[in-house]
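All protein chains but one are shown at their positions in the complex.
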Amino acid sequence: MPGTVEKKLADLGITLPTPAAPVANYVPFVRTGKLLIISGQLCFDADGKLVAKGKLGGGITIEDGVKAAHACAINLLAQVKSAMGDLDKVVRVVRLGGFINSAPSFVDGPKVMNGASDLMVTAFGDKGRHARTTIGVAVLPLDAAVEVEGAFEVS
Amino acid sequence: MPGTVEKKLADLGITLPTPAAPVANYVPFVRTGKLLIISGQLCFDADGKLVAKGKLGGGITIEDGVKAAHACAINLLAQVKSAMGDLDKVVRVVRLGGFINSAPSFVDGPKVMNGASDLMVTAFGDKGRHARTTIGVAVLPLDAAVEVEGAFEVS
Partner (left out) sequence: MPGTVEKKLADLGITLPTPAAPVANYVPFVRTGKLLIISGQLCFDADGKLVAKGKLGGGITIEDGVKAAHACAINLLAQVKSAMGDLDKVVRVVRLGGFINSAPSFVDGPKVMNGASDLMVTAFGDKGRHARTTIGVAVLPLDAAVEVEGAFEVS
C-alpha cells in the first residue's frame, strides 16, 4: 500500500520508477543513525533516458534544466522509497546538493535547481524544506545536464 | 546579549549581517540531531552586494578571493546565529565545503579558501578547526567568486 506522500505524488501524475541496480562498488543509499544519504542521481526519466544532455548555457535551456532537476528529485525519492519502504518515514529533507552541467558563463543554477527543491516541498510540505548548495560544474557523468544528491532524516 | 564568540568578532570589527530570507523552496539551515547543516553561502557583503564577481584566474585576484571567502564565512556564522540564537552553542565546526569560481588553469583554490577557514578559528579557536574540501568549479550562482557551505555540531 502506498503511503500518504506517495499517494499525493500519484495524484499529481508522478510515479516513482524502480531504481536501477548499481553497476559498480557503490550503492544508491546508506543509512547511518537517523540519516539516509543518497548517491548523486542523474536526470534519468522512467525509461532510463536522460531528460536533458549537455550544458546549461550551451544548448540546454533553463526550462529543460528545471525538468532535469525535477527528474533527479524523482529519482532521489525512488531511492528513499527503496531504502525505507515508505516515503512517509521521512522526518525531514535535510540537504540537497545540486550540480548543474554549466558553460562557464551560466549563472542561473539556482533557477534550475528549483526544479528539484519544489518537488521536495510538493511531496513533504514544510518537512521538505531543505538546506541546499548549488554549483555549476564543468561536466557530469554521461553529459547529464543535472545531478542531485540528498540527505534525509528518517524515522 | 551577544555571547562570547560574537563579542570576540565585534572586537575585530566583524558584525554579523541579518541573513537574507530564502526566495525559493529551500531554507538557509536544517538541524538534524546535533548537526546543523547550512546552505551554500555566496560572498555577499552586509549590503547584499557580491564582494567579488567573476573567476579566479580570470580577473579576480587571490587577494580578492580571500576576501570573498571571508565574506562567505561571515554569512555562514550569521546563519548559525539565526539558527541557534547564540554562536556559543557551536560545539565544533565539522566541515566547510569551498567552491571557487575558477578558470580551468587556477590551481590555488586552497589559498582562497583560507579566508573562510581562518575566520572559523578566529571565532571559535580550536573548535573552529574543521574538515575541508576545496574544488574549482566552472561557475557559481550570480557569478559569485566563492561559495562556502558548512556543517556544525551544536549543543
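By letter and in written order, the chains are A and B; residue numbering begins at 1 in each of them.
We adopt the following convention: a residue touches a chain if its C-beta (ideal position, glycine included) is under 8 Å from a C-beta of that chain, and two chains touch if they have at least 3 such contacts.
This one's a predicted model, so the numbers in the text were calculated from it and none came from an experiment.
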- Contacts from subunit A to the absent chain lie at residues 24-30, 32-33, 37-40, 55, 97, 99, 104, 137-143, 147, 149
- Message: If the hidden chain were put back, which residues of subunit B would touch it?
- Response: 33-35, 57, 92-96, 102-110, 114, 117-118, 120-121, 128-138, 151, 153
